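For this view, one protein chain was removed and the others were kept in their places.
When the chains are written out, they are named A, B and C in that same order, and each has its own residue count from 1.
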Amino acid sequence: MKDTHDTAPERQHDDTLSSKARRRFLKLAGLTGAAVAASRQVAFAAQGDINFFAKDLPDEKLIDMYRTILKIRWHERTQADEMLTNTEYRGYNHFYAGQEAVATGVCAALRNDGPFDQIDLVYSSHRPSGHAIAKGVDIPTMVAEMDFRATGMNGGYAAEMHISDPSVGFIGADGMIGPAPVIASGSAFAMRARGSDQVSVVFAGDGNYAAPHFHSTLNNARLLDLPFIYVCENNLYHQYAHYSYSCPHEDIATAAASYGIPTIVVDGQDVVQVYNAAREAVDRARAGGGPTFIEAKTYRYYNHWGAPGAEAGKLGAFGYDPLAITSFRPEREVRAWMQRDPVEIARNILVDWGVMERQAALDMEEEVKAEIKAAFEWGLSQPLCNPEDGLKHVFAEGTVPPRQFG
Amino acid sequence: MKDTHDTAPERQHDDTLSSKARRRFLKLAGLTGAAVAASRQVAFAAQGDINFFAKDLPDEKLIDMYRTILKIRWHERTQADEMLTNTEYRGYNHFYAGQEAVATGVCAALRNDGPFDQIDLVYSSHRPSGHAIAKGVDIPTMVAEMDFRATGMNGGYAAEMHISDPSVGFIGADGMIGPAPVIASGSAFAMRARGSDQVSVVFAGDGNYAAPHFHSTLNNARLLDLPFIYVCENNLYHQYAHYSYSCPHEDIATAAASYGIPTIVVDGQDVVQVYNAAREAVDRARAGGGPTFIEAKTYRYYNHWGAPGAEAGKLGAFGYDPLAITSFRPEREVRAWMQRDPVEIARNILVDWGVMERQAALDMEEEVKAEIKAAFEWGLSQPLCNPEDGLKHVFAEGTVPPRQFG
Amino acid sequence: MAQKSWMYSVLEAVQYEMREDPAMTWIFELTPPVASNPGKPVINLETEFGRKRCVNTGIDENWMASAVLGAGLSGSKAATYIPYQGACIPFEVIQNVAGKLRHMTGGKAEMPVVWVIEMTGQTPGFAGQHSCYEEDSYYMHIPGIRTVIPSTPYDAKGLMHAALRSPDPVVYLYPAGLRTLTEEVPDEPYEVPLDKAAVRTEGSDLTIVSSGAGMPDVLEAAKMLADEGAGIEVIDLRALKEMDTETLVTSVAKTKRLLTVDQSYYTLCPGAEVIARVAENVDGARYKRVAFPDAPPPASPEMFTWMRPDVANVVEAARAML
Partner (left out) sequence: MAQKSWMYSVLEAVQYEMREDPAMTWIFELTPPVASNPGKPVINLETEFGRKRCVNTGIDENWMASAVLGAGLSGSKAATYIPYQGACIPFEVIQNVAGKLRHMTGGKAEMPVVWVIEMTGQTPGFAGQHSCYEEDSYYMHIPGIRTVIPSTPYDAKGLMHAALRSPDPVVYLYPAGLRTLTEEVPDEPYEVPLDKAAVRTEGSDLTIVSSGAGMPDVLEAAKMLADEGAGIEVIDLRALKEMDTETLVTSVAKTKRLLTVDQSYYTLCPGAEVIARVAENVDGARYKRVAFPDAPPPASPEMFTWMRPDVANVVEAARAML
């Protein structure tokens, strides 16, 4: 399915940044004039497919995708600001900045509302906030959850790594490397068994390739022809190791193809490519055609995770990887990837296609910022949890006895 | 590496069976005159390789291989007779009859004696007796072990599924599907780390393909270029299911090849083909060239396992699979495979190559029978275990307290 | 009502629930969901419900266990039968994912799933994974999972109905050696609660607590002791998690003597928890455990049968306490 060609799409230059914060965020990109090496940072789906489905979409849908990308980006920017400035703030995050087009493009191809037995399901990873927003969770309650508030999306039990909202088909984050894809394939198994046309999707990083569960997932998805989509977000690193430390393939998709599963390698920075790949996969799955493996080549701008009390550039903060132990991320690599920012790519496409005026697109970014700001204001003013509630939700009913008192 | 061609080697007809027992054993084969369909029951290594290494071997070595095949065969025939006739006999077995050439050909390419830190290691499966004999364990003590005798190879603790004799590099059976290949790759890891030229080999059935461990094993063997050989004995069935129930590949080797591991598919009934493949793999591993995956297409004549008190054709006995639940073994398939018996193929090769006169080869079978008979006589006259010894060998030293008395 | 085998009783419950709920699935590997019983129709889930709902997979117990979890999360009731050789292969996903998921999501995850986990332990001659009986302890330490273990065909059926109807994930331990038991079992569905111990015999001299495969010997021992005039209260735990503390404490408050019997290894066998719970609540009682030593099961029948607690061991330990 994959067809890499060497000519990168012409880069759009747009220096009109929408805000100071945005400018600060992208300052690294601005520091370098180096040309982007297109070969490994950009991958393409089969040429004939590019823009195929997306070009036929109503304007509203395309604008929605752009808005989703902005929401993810500004959720993180705003959260990062909280971490850097608000000493009361307690939330942490595995940042998704740089990868927004992947979650957005995939979820745009899914059925995200309706009764639970009709919507498509998404399983996320330890890096869930982008997936969650793209699937349609309520951002204010997610913000509250990430700061451990009683009225948060999951009552303060989940925090970032276990957020979940089945009402929009976001089964949730799991914080683990390994199990999620197998479990997601089990949902697909049940969908097929009950004759539903739903689809089950898992987002998993390049790190998941090495887990033994990878084999089980793909093997059973193929054997049973499950309505299952494996979205491999290959951002080149798992924590502090390059994926070549754990995977002998240049494209992880090669591993999936060997099971006889259709694979698509896409440029994860381009929401339209991602959408087209996902749409093909969803159509196949709904029609009973079985699983698809999508590998999105992408990159995270920040360090593996960020936590409150952070100072930019220090461990636990964001910026370059500080714990560059085994194989670190070269500065040039980070900068080169930042040149192909998913926000800009999406905006330029919309402008090029005449879907939106540039100014309207920039105005929308301001709207989204304001919306997110309000979400943080609401979320961070919510009540803290009640200690005793820790004894609830162990089983569907009742509470368990406290045991810490002897 | 694989190159299947359609012309099966000319079948040698030899009706001079060496004994009544042998005749009884092969009577199924005798009942059918059907031609053997060569396509899936026979697979070949690259043509140029056939006989290459083996043809250069000294006569003694070739004769040894033949003798090993006979030992495995007659160990099982004799044991089966015990099960059918000796009401005192307690041993059981996962019979290896039909697959003898695989263990024999592989182990003939290994270093089987010398100090422990220089010999090659073999990890076996739940079907270990053939591997054990080929690696060179002492047959009388193995016979004693399988009947739970105190002087058995493992003091009566192991029985069939956990026999082990590190002194000949037979790390042992493990009774499980999944873990052995991964553990075996760990031995290869240690060998590489300590700069040894040893090789670690695992025998695993087609059933092992579906286990998640399969991925870990091959992925790490490739990433670390381990001196490791995975011998997949594809006898088409795992317990009562055809391997197509759990594997989407026609050749399991295809799965291994996708990791970039050299693979060879061989006719597992032909010891010379197996030896050549193993020799190539061993040479590569010793030279630091990393792992090899050998798939031997083979077949077990008997039911999944046999136990004492058996009546031929009944559950727990041997003969056709009685529990033909999901996909049973068709009678024609069993008969067709029995036409290409590893004993006969080996004998014919030796005669063809002028290594041995036919009569000498037949006489050797009688010798081996007698040797095995003596092994059973010795083994079954050994003392039973001492109950209290169950508290030993939990740790390297001492015993654990009894707890069954309150 | 008819005399029914253990396996038939269990599959009768599964068949009933699968007929009630067309979305329910069953995943198996070695043990086909087939049972026959004199005078009753053969049950074959695979032929009745088809291969989309009843699947024979490869040898990948972690996939089996994870798949039913995923099925449950997608809204389908689901169960799987894990053979004893693979009894702990799905341990991690049950312990680390399923057990925590409802709580971790603040109550949002629904998991109407059952893992039937076969245990051996009744098989001299097989050793190691083919002969052990230790899973009770591992699974009962997990919060968020209901772990039950029947010891009679009647309970096996009733606990299966209750497990399949429960919104909580259930580990249903299945002692393979009890498969030979038969008894009168109703044809209709009924539930045995997932959190209640059963008092099998009443008495005021000594409480003996056991579960699963330990029960037949304990009952026989109790009968022998009763014949000698001792009042033995035999408690079958049935629910390992949540354990029915009240029944245990009430009994020992009366008898002041507690003997636990397990085929699990001594250290942290279920009896350790039984004793600890009682000892926290009852003063001045005496305690003893009978269990498998802290050693793997050896193959040799001479060694194995000596190590596995039997009727004589129970009787002797009880006599020493009376």
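We take it that a contact is a pair of C-beta atoms (placed from the backbone, for glycine too) under 8 Å apart; a residue touches a chain by one contact, two chains touch by 3 or more.
Here the structure is a predicted model, which means the values were calculated and not measured.
Can you work out which residue in B:Y66, B:Y157, B:Y275 or B:Y302 touches the chain that's missing from view?
Once the missing chain is taken into account, the touching residue is B:Y157.
Which residue, B:T68, B:N93, B:S124 or B:N220, contacts the hidden chain when the whole complex is considered?
B:N220
Tell me which residue among C:C54, C:V114 or C:M140 touches the hidden chain in the full complex.
Result: among the candidates, C:M140 touches the missing chain.
Provide the residue numbers of subunit C that touch the chain removed from this figure.
Listed in rising order, the touching residues are 88-89, 91-92, 95-96, 99-100, 103-104, 127-129, 132, 134, 137-138, 140-144, 241-243, 264-265, 267-273, 275-276, 279-280, 283-284, 286-289, 293-296, 298-299.
Identify the residues of subunit A touching the omitted chain, counting contacts across the whole complex.
Within subunit A, the residues that touch the unshown chain are 90, 92, 148, 150, 156-159, 161-162, 175-178, 207-212, 238-241, 245-247, 325-326, 384-391, 394, 400-406.
Can you list where subunit B touches the absent chain?
These residues of subunit B touch the chain that is not shown: 116-117, 121, 152-158, 162-166, 171-172, 174, 176, 179, 182-194, 198, 200, 212-213, 216-217, 219-220, 223-224, 392-397, 400.
The rule is short, and it goes like this: only the chains that are shown with their structure count from here on.
What is the set of chains touching both subunit A and subunit B?
C
For subunit B, which other chain has the most distant CA centre?
A
Taking each chain's centre as the mean of its CA atoms, how far is subunit A from subunit B in angstrom?
Each chain reduced to its C-alpha mean, subunit A and subunit B end up 48 Å apart.
Which integer distance in Å separates the CA centroid of subunit B from that of subunit C?
37
Measuring from the mean C-alpha position of subunit A to the mean C-alpha position of subunit C, what distance in angstrom results?
Centre-to-centre distance between subunit A and subunit C: 42 Å.
Give the residues of subunit B that touch two or more other chains, as numbers and ranges in rising order.
210, 212, 245-247
Mind pulling the residue numbers of subunit C that touch at least two other chains?
If we look for residues of subunit C contacting two or more partner chains, we find 57-58, 60, 62-63.
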